[in-house]
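Notes follow once the structure below has been shown.
Apart from one protein chain that is not included, each protein chain of the complex appears where it belongs.
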Amino acid sequence: MTTNTEIKYTAKDFASDQDVRWCPGCGDYSILAQVQRTFPDIGVPKEKIVIISGIGCSSRFTYYMDTFGMHGIHGRAPAIAGGLKIARPDLSVWVAAGDGDLLSIGGNHFIHTCRKNIDLKILLFNNRIYGLTKGQYSPTSEKGKITKSSPYGSVDYPFNPLSLALGAGATFIARSIDRNPKHMQEMIKKAADHKGTSFVEIFQNCNIFNDGAYDHLSSKDTKDDAVLVLEHGKPMIFGSQRNKGIILNGTKPQVVNIDEGNYSINDILVHSETDDNPFLSYLLTYLSENPDYPTPIGVFRNVLRPTCDEEIQNQINYITEVNGKGTLKELFHNTTTWTVE
Amino acid sequence: MTTNTEIKYTAKDFASDQDVRWCPGCGDYSILAQVQRTFPDIGVPKEKIVIISGIGCSSRFTYYMDTFGMHGIHGRAPAIAGGLKIARPDLSVWVAAGDGDLLSIGGNHFIHTCRKNIDLKILLFNNRIYGLTKGQYSPTSEKGKITKSSPYGSVDYPFNPLSLALGAGATFIARSIDRNPKHMQEMIKKAADHKGTSFVEIFQNCNIFNDGAYDHLSSKDTKDDAVLVLEHGKPMIFGSQRNKGIILNGTKPQVVNIDEGNYSINDILVHSETDDNPFLSYLLTYLSENPDYPTPIGVFRNVLRPTCDEEIQNQINYITEVNGKGTLKELFHNTTTWTVE
Amino acid sequence: MKKEIKKLDEVTIRFAGDSGDGMQLTGSQFSDTTALFGNDLITLPDYPAEIRAPAGTLYGVSGFQLRFSSQDTNTPGDHPDVLVAMNPAALKKNQKDLLPGATIIVNQDAFDLRNIRSAGYNVNPLEDNSLDGFKLFKIPISSLTANALADSSLTVKEVARCKNFFALGLMYWMFNRPLEPTLKWINKKFKKVPALAEANTKVLNAGYYYGENTEIFETRYTVSPANLPKGTYRNISGNEALALGCVTASLKSGVPLFLGSYPITPASEILHQLSTYKNFGVKTFQAEDEIAGITSAIGASFGGYLALTTTSGPGMALKTEALGLAVMTELPLVIINVQRGGPSTGLPTKTEQSDLLQAFYGRNGEAPIPVIAASTPGNCFEMAFEAFRISTKYMTPVILLSDGYIANGAEPWLIPDESSIPELSVKFRTEKEGFAPYMRDENLARPWVVPGTPGLEHRIGGLEKANITGNVSHDPDNHHMMCELRAKKVKNIENDIPETEVFGEEKGDILVLGWGGTYGAIRDAVIRAQKEGLSVSQVHLHHINPFPKNLGNILKNFKKIIVPELNLGQLSKILRIEFLIPVESFCKVKGLPFTAVEIYSKISSMSGGKK
Partner (left out) sequence: MKKEIKKLDEVTIRFAGDSGDGMQLTGSQFSDTTALFGNDLITLPDYPAEIRAPAGTLYGVSGFQLRFSSQDTNTPGDHPDVLVAMNPAALKKNQKDLLPGATIIVNQDAFDLRNIRSAGYNVNPLEDNSLDGFKLFKIPISSLTANALADSSLTVKEVARCKNFFALGLMYWMFNRPLEPTLKWINKKFKKVPALAEANTKVLNAGYYYGENTEIFETRYTVSPANLPKGTYRNISGNEALALGCVTASLKSGVPLFLGSYPITPASEILHQLSTYKNFGVKTFQAEDEIAGITSAIGASFGGYLALTTTSGPGMALKTEALGLAVMTELPLVIINVQRGGPSTGLPTKTEQSDLLQAFYGRNGEAPIPVIAASTPGNCFEMAFEAFRISTKYMTPVILLSDGYIANGAEPWLIPDESSIPELSVKFRTEKEGFAPYMRDENLARPWVVPGTPGLEHRIGGLEKANITGNVSHDPDNHHMMCELRAKKVKNIENDIPETEVFGEEKGDILVLGWGGTYGAIRDAVIRAQKEGLSVSQVHLHHINPFPKNLGNILKNFKKIIVPELNLGQLSKILRIEFLIPVESFCKVKGLPFTAVEIYSKISSMSGGKK
């Protein structure tokens, strides 16, 4: 990414001239606002930013940002974006996607993007529902959910998007929540800074078809006990009294109270984003599966590995250096030839 | 699965009348042999067994088994099989798939099958190459591999199929190797016994396009030090002297020698397939990523959860019990009606 | 005050308002009551693409049109006689469809500066004489609603949400309809929230008596019940009818139904409907994508289920590879494509007929598939049944085309006598003797043998099959023969489908030849033209591949053939291929259905005026 120090943007510079058409109250507004607020600080001239989306309420995102953009087809945003980034490693390429878009129809492109570590910034608008098609359950909907397509309750288990990304080899995974603007801005900023696939799951409320899905994680009364805010190098402490912490008991995480005398802050697991071995990240992604644990937000994992796009470019540069830039003549004569006089 | 005690099959009963057309020496022959040897013991009448495959050398498997079968289209075997199993929970439905078939084009169906826990038995013939299309790199090929489509070395990182399956929520994952017939038979049998998605990765040698990929795991000289055979309830000991073991150091696994006095067998991690929390399984799938560790084979995880197919059937049974079996009359009159006389 | 009552033959009303204003509900309540009252009717909802766009915007306007009549009705009406506009945007968006003299009822309260601006007006349209020529009624619906609920415990927001019932009550008064059906519905719907039940009841009555008591309205209207065939009726939309038709096929064959599908507008409703029919043994599988939708259905078909997959345009494109597998494996499978505006994501909520050529040719290789199309909401029922009949009898995938217009539109449907519906005889082969997977019966169909049948283990797949044995075959002559056999099997279906009927004279100047959801508009136009003495007839196709056998002869009997289509001439192309005759394409690709007037004008101009 090219750093551009001359131009100073404001959030408004990233707002396009199109009316925003989400339902009033939709969590997507907050994501749009945080992205617009963060982009002035990521150090990329706006003509070098491209936002690619698929289809869904969330995918309309592209139209509202005054950058380059493509509102693609359902599920294919990571593949379109991947092609673009490989062609043009100089660009900052973002994917805005819904849970249906990215994880249902687009699941394969998503996991292959993570595996290949293509330098894309993927924002998952996870509202645990199909918004645009008016309320069917999605691959992140909880089992038993009653929706238009599951009138007797869905029988499917949900994906844990972060576990899936990790299983696919992702180098950067993080989570935030629409009702926590500051935190989201931080995550967007870190995603932008990471070189490689950055995956940010954002809990997003769909107030029309799945209202309140994340209330316990954002309402004043409950959020402190329900959310564990991950900070690199810091012990995993949470709770309204900040007296709860996570320890590892063999291979099993456990919530303990550090005020009760059995455990002290020194026993508490210390978060590290950058462990090359991914166990800690796995452990953390699992926490939200189980009501006994808090739901972590923050950066779970952030490790560096050469990216697909740069490796392809490097190969080209290297071979061109060794063999010289190819010419038509060379191309035509790259095999046995003979001449008829 | 219906247990049928009357009929006693032999391996030959499962051989179809079609000539087997794999290259002489291909690891697929061993997989076919082990399946044919195991099926007499899984307690299912052969007319109730169905094998679904996609396209690839490995996918020809279907034709060689004298059961019901469908040689589908590339990548779609899990989806075809899923539909069949949901329709017909009474059948034992198997998927035979190559690494390209299951993990490249078919990756999405694979992860969703794992997530939904559809009761399919999936055998991955992982030769780390595209065989049938004559030797391109696959999503399990090692980075840097030189193939027809990567003349300067592939830039892609490989999937770890077991990590991917775990990340997607799989309930049974195991690994075996073509050159270890007894072990493979055991894995096939256990996969058959598990209720839910059973995923078995089989390391398979393609002697034409990727010969020797697993030599270090099967050759006499190296295999004992390179392979960790997992056994439920047993400590993770390996090595030609059986003096190496795995311990957990914080969140990091470590190989130690129990003969050198610092560690004893009691320090060694004990394998458990059935832990509800999946950290141990994650830890184990990761081992093969790193040359410092041995490659585990065996059952990594084996937990029970209601399956998609049975839950759908249960819902139908329950609603039918509550509302009675639907009739045409009921169907036609399920809304306001009026009569014109 | 006694008002004049005028008798009308038919009326078209359009309710329009913000997405949140409950216009779909208002419209369907009016329809239900009107149907119960005995009119024939057709409805046409028109949703915006956004779920709930910001209040007051043009693109947030939601509409519901219905036409009810004392006669047979074929379209929801070209131009509304009455427009109920709940805000300025609704007025702005819909005014252009009105003819001079139409009645406009507006919620005057909603015409504040902000809404006027949002709708893109510079000045208040109620005050600048721009509506001269219309019968304009400015009614402060919001305040009247609030007044009626002055004593209620509801919040201001909840009160505001009741205003559609005021409009509905007023319309009931104006068109002389009973309140009871809606009152009953209110009580059922809000059983658990008595405050809401009471409020809505009050407001509905308030609307009604506002009409009765104020002096604004001088006239009320009545439309006598239509002379419909005797029997029991229900309202049915196209998507509901498709679901019903599929379940009926299952009940009549005794073979359970499996749907593998991925949500997509405007087809999702079929998935929703079918997922409620659990006690009919219907298994619905919401797949991860359209490919898994169809391939899971192929798996279920192999397992002996009536297999169905449902989708729309872009989803259909994704299914084409798997369609080839269904062709090669010769398994029964029904694919319903509820067409919408294309190409690509196109106009997801708008109607179109532009997937016909894709249905014919959208696959690699020679992969013939029968294609049928539904013409009206009610006809969807029959076509779904027909799709399963053909598919199981001939062991073939069948593509059934519907479209957004008939999918969402609704009409009264004469519930068929159960015994009048034929049994669907489906045989699974269990006999070992003489069995081969690709042997064929007199219909060229291969046997359907399901896993679980002892001794009949066999393998099928997507590679070319040897005739009879079904083994993989690379034999050149076998391949040619199999390609021809598959083509012939489909072509032969022409012997098993009804001849198509000519509406009007069998010979004449002009034949209007249509297919799919354009039926109603064509029929109305043809009736009008015939009444005016033009030599015009109509043929409407339900079977398109193959065509009915008599079609070729019919075409020869007319001097000109007009083919109206909501595409750029796709059926016309197929007619040229099949019959090598020139036809006049009449194309509209606007995301909207034809109006009868458009087709009538075309007929009229082509016939050079009256005869």
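Going in written order, the chains are labelled A, B and C, and every chain counts its residues from 1.
Note that a contact is a pair of C-beta atoms (placed from the backbone, for glycine too) under 8 Å apart; a residue touches a chain by one contact, two chains touch by 3 or more.
All figures in this text were calculated on a predicted structure; none of them were measured in a lab.
Engineer: With touch as defined up top, name the shown chains that contact the chain not shown.
Structural biologist: So, spelled out: the chain left out of view touches A, B, C.
Engineer: Looking at the whole complex, which of A:Asn249, A:Asn266 or A:Thr339 touches the chain that is not displayed?
Structural biologist: Only one listed residue reaches the unshown chain, and that is A:Thr339.
Engineer: Just one of A:Ile73, A:Leu103 or A:Ile297 touches the chain that is missing; which is it?
Structural biologist: A:Ile73
Engineer: Touching the left-out chain: which of C:Pro181, C:Pro314, C:Pro332 or C:Pro564?
Structural biologist: Result: among the candidates, C:Pro314 touches the missing chain.
Engineer: Write down which of B:Ser149, B:Ser219 or B:Asn257 is the residue touching the left-out chain.
Structural biologist: The one listed residue touching the chain not shown is B:Ser149.
Engineer: Mind pulling the subunit A residues that touch the left-out chain?
Structural biologist: 16, 18, 45-50, 52, 55, 62-63, 65-73, 76, 79-88, 90-91, 108-109, 112, 312, 315-316, 319-320, 322-329, 331-333, 335-341
Engineer: Kindly note down the residues of subunit B that lie in touch with the hidden chain.
Structural biologist: Spelled out for subunit B, the touching residues are 19-24, 55, 57, 73-75, 104-105, 107, 130-134, 136-137, 139, 148-152, 154, 156, 208.
Engineer: When the complex is taken as a whole, what residues of subunit C touch the one chain not shown?
Structural biologist: Contacting residues on subunit C, toward the hidden partner: 49, 59, 313-314, 316-318, 320-321, 323-325, 327-328, 339, 341-350, 352, 354-355, 357-358, 360-367, 461-464, 474, 476-477, 479-480, 483-484, 486-487, 567-568, 573, 576-577, 580-582, 588-592.
As a working rule, only the chains that are shown with their structure count from here on.
Engineer: Cα centroid separation between subunit B and subunit C, in whole Å?
Structural biologist: A distance of 44 Å separates the two centres.
Engineer: Between subunit A and subunit B, what's the gap in Å when you average each chain's C-alpha atoms?
Structural biologist: Subunit A and subunit B have C-alpha centres separated by 29 Å.
Engineer: Could you pull out the residues of subunit B that touch at least 2 other chains?
Structural biologist: Each of 108, 112, 312, 315, 319 in subunit B touches at least two other chains.
Engineer: So which bits of subunit C are touching at least two other chains?
Structural biologist: Subunit C, residues with two or more chain partners: 278, 288-289.
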